[in-house]
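Okay, structure first, notes after.
Only one protein chain is missing; all other protein chains are in place.
A, B and C are the chain letters, set down in written order, and residue numbers restart from 1 in every chain.
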Amino acid sequence: MNVGIIGLGYWGPNLVRNFLANKDVKSLWGCDLNVARLKSIEGKFPSVKLTPNTDEILLNKDIDIVVIATPVQYHFDLAKKALENGKHIWVEKPFTSTSVQAEELIQLAEKKKLVIFVDHTFIYTGAVRKIKELIDKKVLGDVIYFDSVRVNLGLFQHDVNVIWDLACHDLSIMDYILNKKVVAISANGIANYYEHENIAHLAIYFENNCFAHFHVSWTSPVKIRRVLIGGKNKMLVWDDMLPTEKVKIYDSGVELDSPEEIHKILVQYRTGDMFSPKLNETEALAMGVKEFLASIQEHRRPLTGAYEGLKVVKILEAAEKSIKKRGELVEISGF
Amino acid sequence: MNVGIIGLGYWGPNLVRNFLANKDVKSLWGCDLNVARLKSIEGKFPSVKLTPNTDEILLNKDIDIVVIATPVQYHFDLAKKALENGKHIWVEKPFTSTSVQAEELIQLAEKKKLVIFVDHTFIYTGAVRKIKELIDKKVLGDVIYFDSVRVNLGLFQHDVNVIWDLACHDLSIMDYILNKKVVAISANGIANYYEHENIAHLAIYFENNCFAHFHVSWTSPVKIRRVLIGGKNKMLVWDDMLPTEKVKIYDSGVELDSPEEIHKILVQYRTGDMFSPKLNETEALAMGVKEFLASIQEHRRPLTGAYEGLKVVKILEAAEKSIKKRGELVEISGF
Amino acid sequence: MNVGIIGLGYWGPNLVRNFLANKDVKSLWGCDLNVARLKSIEGKFPSVKLTPNTDEILLNKDIDIVVIATPVQYHFDLAKKALENGKHIWVEKPFTSTSVQAEELIQLAEKKKLVIFVDHTFIYTGAVRKIKELIDKKVLGDVIYFDSVRVNLGLFQHDVNVIWDLACHDLSIMDYILNKKVVAISANGIANYYEHENIAHLAIYFENNCFAHFHVSWTSPVKIRRVLIGGKNKMLVWDDMLPTEKVKIYDSGVELDSPEEIHKILVQYRTGDMFSPKLNETEALAMGVKEFLASIQEHRRPLTGAYEGLKVVKILEAAEKSIKKRGELVEISGF
Partner (left out) sequence: MNVGIIGLGYWGPNLVRNFLANKDVKSLWGCDLNVARLKSIEGKFPSVKLTPNTDEILLNKDIDIVVIATPVQYHFDLAKKALENGKHIWVEKPFTSTSVQAEELIQLAEKKKLVIFVDHTFIYTGAVRKIKELIDKKVLGDVIYFDSVRVNLGLFQHDVNVIWDLACHDLSIMDYILNKKVVAISANGIANYYEHENIAHLAIYFENNCFAHFHVSWTSPVKIRRVLIGGKNKMLVWDDMLPTEKVKIYDSGVELDSPEEIHKILVQYRTGDMFSPKLNETEALAMGVKEFLASIQEHRRPLTGAYEGLKVVKILEAAEKSIKKRGELVEISGF
């Protein structure tokens, strides 16, 4: 396979390194409008062919795969042209700026029998894969809530608010792990510095009495990345800031006594042992590249494909709408 | 002063111990319908005069002060009768079940020139007093957000949801520290086990671009009690689960370059030193009792009086309304 | 059983409370030379009979048990007189000032068929009992090292150094858990403020290639109470400063490849899952009182008796000798 990467900014060197390291990648092209970035890649990875011209990638007959790592506003045009020219595509998160764009790309790819991969990198971490495994094995029992915090003192984005920048990760993780139907969202937050919100809180309602909440911020003095998942049997904490023992499962829960007598109901809790499984430490991006290439070879959808990207974009769109109206409930359909 | 305490449940022994320890308290009466509780207090505090009959407290001419530590639904009737009989009153949090009740008690107390103290205990902790001092000295600069988390695996209440049980504390702390005008609230959450919510998220909007958020839960496998306060100059973290160094102030913040050119705006952050002040470790309840007795002697309002109690009840009422409509914005007036 | 307690200082109220709470204790006497302490006990526990005269305890025919909670220098004389007068005795740690004293008390008690209990309280905590259970079930495999740290900013003792004050706890824990033969000790440390050492390090050598180390200090800015236990199969960490999950067992270890070719030996390590068992939270002192009374009724040695006390005193004596000669190895016999 020959691969062309458009956009060599912050994430670019990681993409170059991981595609180069995959044995199924024969040669690699790179493209960026910024000459300094091209120079930098040249110094570190002398084998990459570099160009400032996107068409040298998009129209290049030797290239099978186009990786799109630009700001989100350019995703749609580049992705469309790549698909039209018969390329499989890898698109950075978030997939597109609107769900309409995402749906158009999905139709185009299906018509052309091409693969769309959306880089929801966290899905390929040892932590998320282990959590998914535990949920699928019913270790936690029915999930009743999902609570996520991702805050730090972070670089503001010029073009999008903190929801599009950070919540995007957690929404993809939540959708992968829970696999439940989202029905509505209420979002609150504040823009303290310029037009885009730097703090946001998303409350998500599901079918069947499950609830999720996401707290994201660029303005926290401390860095917190923690997910709590409540199951009917056990509860899980994933603290991604810990160097080891990131995932802990607590044999804790809530017990209902005599639920038939609603007025005398006695809700109690119990606590038990905790265990923390060893996690696979393979780099997530390497796993993502492997899954993408395998999905092309096997003519199947990848684990994180266009539909997964679309679902996240639908929630982001709804959250944007809700936060502008200070928490107004926005329904999400077709999930 | 002679004091009568009505309600000797979970918090009762602490009230008895702290009123007994205050040198201005001459004698103490205790009242509870539950005989086992009366026995228990008798064993530990043999000097307390005990009765199962509230009128022996409320109508007792020797008693100057009535402490009301029953479930919230009984606060109003007991408080009213105590005031009518000329007693100063101490009421456990939350002050009353409705803001209408609170306002009626305020008028009655003013007419009778009696003191109402609401037991927002946290206001009297070393941590909150130090934070207030730092805010008042402008160490943090203008506060732009207040973020609070109080979650654990906790005993469900029969009569109220987790907002009335737990958020109550954090709302009183926020109001004391920020002293800002609340204008609206949006609340989300879920009731997984019975009619009352066990998880809730409150988003509060203020005049002048400040925002607060409160996360409370009875169903978290880990206990978290943490407040983040973002100022224009510095940021503060209060982690109440730490045995020491509970309050940390970070010389961190966000810098705006060239704010006049909104499209080229550059928002950056800086990080600097951190310091953690030594906190006064006097028991908060002892400080509360002292403040209450002093306010009676000095014919003044206490630090946590009926108006402070009313403000918290107004927010709780609005939160209840909003959470039932999944985040619908509820305005709060007369703050 | 009737119990008399001599010494009502720091630990006294806990002893009074726990003996009073035990259903086999009929009445309780208390004794202290300090009138303020007697007053304080009287206020809190009005049923206790108080006296400043030790003979009213030691010679009292109604008393079956004498609890000795004075500074260690008075243990021997009081214990001897109590045994001579036919009392079972409870002695606070450390048992005696010298091993000769301990041996004399042991002989006396055996002659009189009386029980000696030494208050190695930590043996009765949920953590130590769980660790013992795990070791006995061979979960860790052969233990190869025991490492203990107990440091904080602590009150200096007038009469003894930090080894007698703090290491005493850890030595009793180590002896209970490992149940191995100590052969020699090397101790180092420093006395920065007055004649007694405020920092000490004890290295203990056992039969059969096992090693233990104890770090104790009254002059650490942070409080650390942590034990590491290395087994051939698994390793354990007990962090007593954590509010929960104090004990963690790591499925980690060291693997030897081809140990027959010593020069090409390859020592590697592996890491696996971790688990943290739920611990019994019953107060240790209540468990100790229960064990003591049971041992009297059942005419048997208690879990922490005179022999256990003697072993700890022997190590303390040897450590004292070694530290004065800066680490000189001191052999310990008759263990």
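As a working rule, contacts are C-beta pairs under 8 Å (C-beta built on N, C-alpha and C of every residue); 3 or more make two chains touch, one makes a residue touch a chain.
As the structure is a prediction and not an experimental result, all values here were calculated from the model.
Although one chain is not drawn, the whole complex shows that of C:Leu228, C:Leu242 or C:Ala286 it is C:Leu228 that touches it. What chain A contributes to its contact with the hidden chain is residues 46, 223, 241, 243-244. In the full complex, chain C makes contact with the omitted chain through residues 144-145, 147, 151, 153-156, 158, 184, 186, 188-190, 192-195, 198-199, 201, 203, 205, 209-211, 213, 215, 217-222, 228, 230, 235-237, 250, 252, 254, 256, 259, 262, 265, 267-269, 271, 322, 325-329.
The omitted chain makes contact with chain B at the following residues, 245, 251, 271-278.
To be clear about the criterion, only the chains that are shown with their structure count from here on.
By C-beta contact pairs, the most connected chain pair is A-B. Each chain gets one centre point, the mean of its Cα atoms, and the points for chain B and chain C are 43 Å apart. Distance between chain centres (mean CA atoms), chain A to chain C: 53 Å. Residue positions of chain A touching 2 or more other chains: 271.
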